[in-house]
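Input: a single structure, listed below in structure tokens.
Complex shown without one protein chain; remaining protein chains in place.
What follows is chain A.
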Amino acid sequence: MNKDQIFEIMREKMLDILPDLDVQRVSREESMKDLGANSIDRFDIISDTMGELNLKIPLVKFGSLKNIGEVVDFLYENL
């Protein structure tokens, strides 16, 4: 599993959770908050992505990550 694949999984989860999301806007530099995900949505996106990656990381550890790219990198480091 590489970072692009993790990004792709996250994007799928985002579309699932945010039906009005403009898929073109999803990039590593964008934050989920700016894409319209509230705090519960963000936890859901990360939880669902972790579920697919078979990872169990406490959600509080994602609190300081600034954008989608940082989340992808953090997940990748913990694979």
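FYI, a residue touches a chain if its C-beta (ideal position, glycine included) is under 8 Å from a C-beta of that chain, and two chains touch if they have at least 3 such contacts; residues count from 1.
Basically, contacts and distances are computed from a predicted model.
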Which of "Beta-ketoacyl-ACP synthase", "Peptidoglycan glycosyltransferase MrdB", "LrgB family protein" or "ABC transporter permease subunit" matches, in UniProt, the chain that is not displayed: "Beta-ketoacyl-ACP synthase"
Footprint left on chain A by the chain that the document does not show: 16-17, 19-20, 39-40, 43-44, 47, 56, 58-61
